[in-house]
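Down below is the structure, laid out as structure tokens.
Of the protein chains in this complex, one is absent; all others appear in place.
After this line comes chain A, so read on.
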Amino acid sequence: MSAPTQAAADAGAPVARLHGVGLAYGRTRALDGISLDIPEGRMVGLIGPDGVGKSSLLALIAGAHAVQDGRVEVLGGDMADAAHRRDTCPRIAYMPQGLGKNLYHTLSVFENVDFFGRLFGHAQDEREQRIARLLESTGLARFADRPAGKLSGGMKQKLGLCCALIHDPDLLILDEPTTGVDPLSRRQFWDLIDDIRRSRRGMTVLVATAYMEEAARFDWLVAMDGGRVLATGSPHELLAQTGAGSLDAAFIALLPEDKRRGHRDVVIPPRSVEASSEIAIEAEGLTVRFGDFTAVDHVSFRISRGEIFGFLGSNGCGKTTTMKVLTGLLPASEGTARLLGSVVDPRDIQVRRRVGYMSQAFSLYGELTVRQNLDLHARLFRLPAASIPERIAEMARRFDLLDVMDALPDALPLGIRQRLSLAVAMVHAPEMLILDEPTSGVDPVARDALWQILVDLARHDNVTIFISTHFMNEAARCDRISLMHAGKVLVSDTPDGIVARRGSATLEDAFVGYLQDAIGEPAAAAPAIDAAPPAAAHAAAPARRFFDVRRMFSYTRREALELRRDPIRATLALIGSVILMFVIGYGISLDVEDLTFAVLDHDQTTVSQNYVLEIAGSRYFVERPPLTDYADLDRRMRAGEISLAIEIPPGFGRDVARGRPVEIGAWIDGAMPQRAETVRGYVQGMHMKWLTEKARLLLGEQAAADTFRIETRFRYNPNVESLVAMVPAVIPLLLLLIPAMLASLSVVREKELGSIVNLYVTPVTRLEFLLGKQLPYIGLAMLNFLLLTAFATFVFAVPFTGSFLAYATAALLYVTAATGLGLLLSTFMSSQIAAIFGTSVLTIVPAVQFSGMTDPVSSLQGTGALIGQIYPTTHFMTIARGTFSKALDFADLSASFVPLLLAVPVLLFLSAALLKKQAG
């Protein structure tokens, strides 16, 4: 290990120092005893095939992943120390693997960079200057208003770079930044990095790459394999050390003996001429429009059977769209596409069985293992069950997946995932393969192996291959290629033909030349980045504060922008809750009417009929045909036809007249106890009334005079209207469920889509992150609150009698607690499904059943009573009812304010404590 020490000494103190670093994901060891000094001020490359631990190492150095074993020192401090991470993260910039992984796709280009600027605490003037300069130099200025999700891959990576460079980092960490980026954009990207390095001499750039041609430009390389460092040194030193002619060869020479397993150059036998007669894929005037944007513009081509046809072009030129039309995923706006002689029809199952398709983005099941994914697809393509295990084993061997058969794809590096996707696309031995950038992110050795497979398929099995790629050496292997730009085919010929026609030295030059002609821009259009701005030095200063309002608002703004971009969400939240209030307010009523009853009258006298009339005449009961016997009673009650059965004994009239004791029987359907209670109350009341009237008849007016009276006053709601009782209870319910759901999803969504990494590597603290996310939803909930209250008072005419100020203050506290509850739930959920389910389970039941909406909390028992006493909804419901119906003020309701005041900080700090600031 003398080389790194030497190199480090040349450049002064190392920027990062690793000692005995190890990292494991479950049982998989990603890094194993790495000791390494990374020199300062250099362009350092991590090279090696997929899955050797490059990304893990970068995540550790960036502080995005927690250190497990060993010691990671970056910029003079221990990365396991949270205080040091907080101090150094403004000096580090990290761009994770994957196109635009840490960007926000609904936000525009400008807003994305602006978001990061705010996170690093830049003032507005400075921020705008910096953004303008960065966008200008990356050529993104023209697209400043375009949503990041609509950018091409190359542009996304440039935008990612802008976001990383906004705070003038001393250490720039790029994880495979050019994977999936077209050659022109790739050139521009590296030129950009060179410019930046020229203007900021002290900056260290740490890049992981699987592409040796890129690595050759770097100052210092770390060759990695199997979670270990193989060798370090400048490209020259590595070449000298191995005596190899190219870095590729040097790397293979560095590999341990057993891993050098038979790498061979791709051999392409010439195509036999007679095979080309049959047309496999044909497009004629194919046009696809999205609104007024033409993605594919009259594209025509013919691919004959067994041909390897390459599709090249800058990102976003329409390659993917064309392929999707061919597979039937998208309908063509104009023109025709034919597959194997028949017009593409999404309902044609037979054709699909003969086609294998691999989409650009990884689209296999992350929750299934590699083996399960292969097995599922083999079955779906209806391979004979007996042959499946053998076929899976064969694919695993061919695509070198044997070691990872039981791993989950999400835990695998991009390159291996791509190999799996390709294996899946080929599992049913299709006659035709449509492959959308199958090799992007795959290391060179594996790529060559993959191409050998494709070539063998085409030449031996006459499989037609339609492939899009960004690699020129791959394009050169195709029988014919088409160059696409802005939806149009620029040129279509054999690779040699194109080079000859253009008169350039290489295919890449020809390609770049054609593109530049089409764009109408000279090669060196991008202006160099200006010298480092004078403001750079103080950029880190505000970041050290424990709580920074600007960083918090950065997240608030981002969240608010996303809400604004998704008007359906806000509308649903607002309109939906009004509809719900209406429906529930009207729907819940405890005043039961029109209950069905029937009589089993053994007496059949005027007295008994008089008794029945008393019940039938009330508005509460509806009489059904009389019961014939006990069996009839039983049957009709079981069927739910009658809720009440009255049995009048024989001789009832006679006995009453004689004053003999007599019993009337009443059966109530107890299936729904609440209704039964009400029925019981009604029947008892009517019985009493009948008795009083009978007494009056029998004994005369005087004797029956009331001995005393009970005067019942229904307070706060004298007419006992359910709206008056329910609406103030429904408002708290709605103000809990919807804000909690939105807040919880807003965090879990970032976790699922990957942008949570911004929390890990920027100076934003957990509290700022949570509060920042919470604020817009509090705002939305307050708007909701005003809307609901206005509807309640003006439309439903529920009288509001108390202090509005007290009510509104309580509402603010309450929605803060509600969103806080959502955030708390989000800290231990990682998938959006779990978040939706968890939030539903943990809010609906307590709010509807334990918070006093129908039963007072004081009457509950057991766990429910306990939850009810501490649940915020209980207290806000008391306040809402108190201010709506009881004319109360702050002073009267202080007992309910205290728990709300407590809930807000408790929920927030609990969430902050449980939220992780690092992965792993």
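As a working rule, contacts are C-beta pairs under 8 Å (C-beta built on N, C-alpha and C of every residue); 3 or more make two chains touch, one makes a residue touch a chain; residues count from 1.
What we mean here is this: contacts and distances are computed from a predicted model.
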Chain not present in the shown complex, as UniProt names it (candidates "Isoquinoline 1-oxidoreductase subunit", "Formate dehydrogenase subunit gamma", "3-oxoacyl-[acyl-carrier-protein] synthase 1" or "ABC transporter permease"): "ABC transporter permease"
Candidates A:Phe293, A:Phe546 or A:Phe708 - the one touching the absent chain: A:Phe708
Among A:Leu745, A:Leu900 or A:Leu915, the residue in touch with the chain that has been omitted: A:Leu745
Touch criterion as defined above, residue of A:Gly366, A:Pro389 or A:Pro626 at the omitted chain: A:Gly366
Contact partner of the left-out chain, one of A:Leu286, A:Ala725 or A:Ala810: A:Ala725
